[in-house]
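Pasting a structure below so you can have a look.
Showing just some of the chains, left in place.
Chain naming follows the written order as A and B, and within any one chain the residues start at number 1.
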Amino acid sequence: MLRDVAPLQTATSEQLSFIDNRKYLTAFRNCGAGAILVHPSLVDEAPSSVCLLVTERPYRAYAVAAQAFYPERPPLPGISPDARIEPTAHIGDGARVEAFAVISAHVRIGRRCTIGPGSVIGAGCILGDDVRVGPHVSISHAIIGSRVRLYPGVRIGQDGFGFSPDPEGFVKVPQLGRVIVGDDVEIGANCTVDRGAGPDTVIGAGTMIDNLVQIGHNVQIGRNCVLVAQSGISGSTRLGDFVMIGGQAGLVGHLEIGDGARIGAKAGVPNNVAAGETVLGSPAVPIKQHHRQVAVLKRLAVKKVG
Amino acid sequence: MLRDVAPLQTATSEQLSFIDNRKYLTAFRNCGAGAILVHPSLVDEAPSSVCLLVTERPYRAYAVAAQAFYPERPPLPGISPDARIEPTAHIGDGARVEAFAVISAHVRIGRRCTIGPGSVIGAGCILGDDVRVGPHVSISHAIIGSRVRLYPGVRIGQDGFGFSPDPEGFVKVPQLGRVIVGDDVEIGANCTVDRGAGPDTVIGAGTMIDNLVQIGHNVQIGRNCVLVAQSGISGSTRLGDFVMIGGQAGLVGHLEIGDGARIGAKAGVPNNVAAGETVLGSPAVPIKQHHRQVAVLKRLAVKKVG
């Protein structure tokens, strides 16, 4: 009988664990779990006393199992007497609005949403069903899909960085667009997503965004993209579907990044990236070229010493 | 009759558009706008049916036109009964203070300011006229000029990162300075600006700061500088006027950056930069040298394969 999930290092005989990274082989060999989800290639390394659940995708299997142990529940419905909600706003059935939240005029919030303490939803914003908004989130000029999660401190819909850099003084360009966030998107803590300047800023369904990511005005992100922490996308750049952006990577403005492209961690991307391509470095180049550059430089530096 | 502004891709016959980047030539050629602001060099590419407004500075002209369609209005004055304002604070005529804002003792807020929901103004801070403070902003130990905009989640005036890194344990250095923000400054969402350690941290008039930018203690920034998203300036570094810092660039502490210097995106700057110079790369070097380094490395990496 398995009663819980646990990491390899601490799992006991009533717990399910998984291995997905060869760096943890030592912990795997000594693991006391009741059962371990494991890839076929690692079966030979397994401790003898443990039940193995062999699968091509152990991390996915673990995710599904852990969800079964820890199912997500809809929020306890209720509207705090300390929330301030404009009379023209509509809050769906089963929603929860916490203390000191501010819901402005003509906002529409779907069913079973949670609006965290102190969060501010600006006039006219629309949220789908089952949206989870953490504490201290601010949203304006935005349409948010269903099952979206906005982590604490997310900033959506403020003005983009738009001005004409005139020597006599900068002239601000009015920012007139919206932010459109698709279904099932997650946006990490303290991320910033600016409203469009004229067109909208768009984040496609299923896209996952880590903490402290910057999305400039007019950016269009496709479906099921992944943006790792502290990356930044400059204004008007467009990403296809299933694009992966590594941590601290940065893209200049007005680029086209094709479907399935992969931008490595810390890459600085000055040019378009074709569908399926992987780039790395700053300025970013195709990954093989990057590895050759790194290797060449290493050899040259060694030679100089000799 | 033009009734609105719109991007090239969607503008219709009653809308004004502009082109400022050759990447959008295709959209320009197919544009259905009533009129387009355009540089003389692109006139030959224009669609035949469209009225052209030819100007050397189409983006600036668009900014001015869009401001005419969407003029900024002063806030609807009023102080929310849910704001908490100390009796010794002074709020100027025509100001708006939203719900759950906290205005501490001896604060002075100018005329027609907006203090967004939940924002916190610490004891003794001074704000000029027409300042717009978004939601969830915190300000302490600061003097803010007029017409300043602070976007959601901006942090101004907290302690800088100052301690003596002693092996027996770090010894905190009391942070005693202020933050002085000039007129017409914009500071983007979730930026952090630390108070000075002894001297003040200063941001000169007209400077534009994008989202998620870090300004360390004692930093002095001149007038009309531009700091793009996720850039960072370490403690005690000084920037002249009209300095441009690209996205994700970083400057170490105690540097002098001359007037009009340009620091490229993702640059890592370990040394002073002379007035008017453009640097790129990490460690940053003059732009021509950087381009040669990139080119040399590219050639060497290709050769190695051959």
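Definition applied: a contact is a pair of C-beta atoms (placed from the backbone, for glycine too) under 8 Å apart; a residue touches a chain by one contact, two chains touch by 3 or more.
The shown structure was predicted, so the numbers you read here are calculated from the model rather than taken from an experiment.
Q: Taking the 2 displayed chains as a starting point, can you state how many identical chains form the whole complex?
A: 3
In this section, only the chains that are shown with their structure count from here on.
Q: In the complex, go through subunit A and note every residue touching subunit B.
A: Against subunit B, subunit A makes touches at 84, 100, 102, 118, 120, 136, 138, 153, 155, 158-159, 161, 163-167, 169-174, 176, 190, 192, 194, 197-199, 212, 214, 216, 230, 232, 234, 248, 250, 252, 254, 268, 282-283, 285, 289, 292-293, 295-297, 300.
Q: How about subunit B: which of its residues touch subunit A in the complex?
A: 5-7, 9-10, 21, 23, 57, 59-60, 62-64, 66-67, 69-70, 82, 98-100, 116-118, 134-136, 149, 151-153, 184, 188-190, 206, 208, 210-212, 224, 226, 228-230, 242, 247-248, 265-266, 281-282, 294, 297-298, 300-302, 304-305
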